[in-house]
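Have a look at this one.
Every protein chain except one is present and positioned as in the full complex.
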Amino acid sequence: MEEFLRIITYIVCISAFVGANLAWLGWVERKGAGRLQRRTALKEVGPFGLLQPLADGLKLMSKQLHVPRDADRPLYMLAPVIAMVPMIMTFVVIPFNEGLVPRDFNMGLLVIFAFAALSVLALLLGGWASRNKYALISASRAVSQNIAYEIPMLLTAITVVMATGTMNLTEIVNQQAGTIIKWNFLRLDNSILMPVSFLIFFVCSVAETNRAPFDLGEAESELIAGFHTEYSGMGFGLFMMAEYGYILIGCCFTTILFLGGWHCPFGFYPGIHWFLIKTYFLIWVIVWIRWTFPRVTVWGLLNLSWMYLIPAALFNLILTGAFLKVF
Amino acid sequence: MDRAQVQKELEALAAEGKPAPVPEEKVEVEKEEQASEQEETAPEEEQGKDKNKKKGEEEEEKPRENGVLVLDHRARGAHLDAQLNGDQVVAAAEIMRRAGLSVEAVTGVDWLKENKFEVIYDYALYIAGEDLYRVVVRALIDRDNPDIPTISGVFSGANWHERETWDLLGINFTGHPQLTRFLLPEDADFHPLRKDFKP
Partner (left out) sequence: MSRLAQSQYHETFDINLGPQHPATHGVLRVKLTMDGEYIVKAEPVLGYIHRMHEKMGENRTWAKFLPNPSRMDYLSAMSYNHGHVALVERAAGIEVPERAEYLRVIMVELNRVQSHLLWFGAFLLDLGGFTPLLYAFDDRERILDLLESVTGSRLTYCYFRFGGVYNDLDDEESFKTGTKEFIARLRSRMPMYHNLVTKNIILRKRLEGIGPVSADMCRRYGATGPVLRGSGVQFDIRKNEPYSAYPDFDFDIPVYEEGDSMARYMVRMDEIEQSMRIIEQALDKLPEGPVKAEKVPKMIKPPKNDYYFAVEAARGTFSLRAVSDGTNTPYRLKIRSPTYSNLSLFEEASKGMLLADALAFMGSLDLVIPEIDR
């Protein structure tokens, strides 16, 4: 009975947290864009535009769900669902605080990677099933991009696993208890290139989610809207929300692996508030990056991954192994 | 680039061209009148003075002969003005290309009363260190059979200019790789810039 109540509570809370974030991250992005572009954004709907996501949601729900003629109907309908569901599933293993995790897997890291890899499938299905050449081009770009950036992400996550010796996310965070020096990204006794590792991981998580400057998948000015060109109404809404969801997961994940989870940088009063502060700080950095830089070309994108990030991550891996053996 | 050379070559080209065929009985009369008029009208043309003053004296003007005129740039906008036959424009384009000039515009003018089309090519020199040099090459062709060879083999930029001229006026550039509708819709069957076009 207790277990049942626990599950229900977690389902409700996670759904509420994820749902609220997905909606209001759009608000954060647009307000941030306004701030960076020296204009005020989002003033109309509600105080500070806070009710804007509700208005957007209403608008999207009221649009006609149009399936293009000759499109592959089952796949077309399935793609947004495949985008959303694994994203929510990953929250099962993310620890927000000591003990505040729905299911504390011993292989929590692997679970997150497994579910996040399904996001690519959604892009591909969406692009293919739309029967639109633009969507197809963008879907193929997105697939190659995702494959390319998955690898350095895994490699750097492995360095953390080697350093901490466990794949249990709660355990990883607990080993970073203490001040900022103990956080993983400054853990130079394990590998002198740990900060580099952190940067590689962060860049890869931005690229995985198809965020600018790596947003070739939805390159607005070239391919209209990329793989979700043919989606209208809530289908498009689901893709957008899934993107924000993966950003959230990426930032939560980075916080857990490298920034110490729910621990305070000064050593006292740890708690969920620190986790949220760090996560939202990373989200703000992602928004900042998006509105500052132009887009890379597809060559630049793939070159960056295969020629620079992967060798760096491999080198880091070997170095970590060496350090661990020696020290 | 030798301007005198360009001028000489154009003059040689113009001298080769035969004047437009006129009915036999009028040839001698017209030639005499033209010969006496050339010296009077040429300096006036250069100053851009109003030729209408002469209207009172004669009802119709004589068509300009094939030849090269040196113009006052400040008054007319070009340095050299050559009138040639329709089939000589490619040779003129070759002269221009060797001299390094570039085609700037191809204009078509519909002279309804004389039943002719005039195709005007504007060339300009885009070479650093040299002063500007603009050459105008004209050709008069028959309105009922408006054929003139294309210069898009010499200057690729003339491709679009000629296509547009065909589209709007109906002047047929023979040998053009793609003489299809350009600015008008693909299914249009009229040439709007003609003077006798009724919408």
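A and B are the chain letters, set down in written order, and residue numbers restart from 1 in every chain.
Convention: a residue touches a chain if its C-beta (ideal position, glycine included) is under 8 Å from a C-beta of that chain, and two chains touch if they have at least 3 such contacts.
Note that the structure is a prediction, hence the values are computed from the model and not measured.
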Which listed residue, A:Lys43, A:Arg103 or A:Lys133, touches the chain dropped from view? A:Lys133
Contact residues on subunit B toward the hidden chain run 45, 48-52, 74-78, 100, 102-105, 107, 109-110, 120, 122, 124, 126-129, 131-132, 134, 136, 155-157, 159-161, 168, 181-185, 192-193
What residue numbers in subunit A mark contact with the hidden partner chain? 33, 36-39, 133-134, 137, 141, 212-213, 215-216, 219-222, 224, 291-300
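Operating definition for what follows: only the chains that are shown with their structure count from here on.
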Between subunit A and subunit B, tell me the centre distance in angstrom, where each centre is the average of that chain's C-alpha atoms. 67
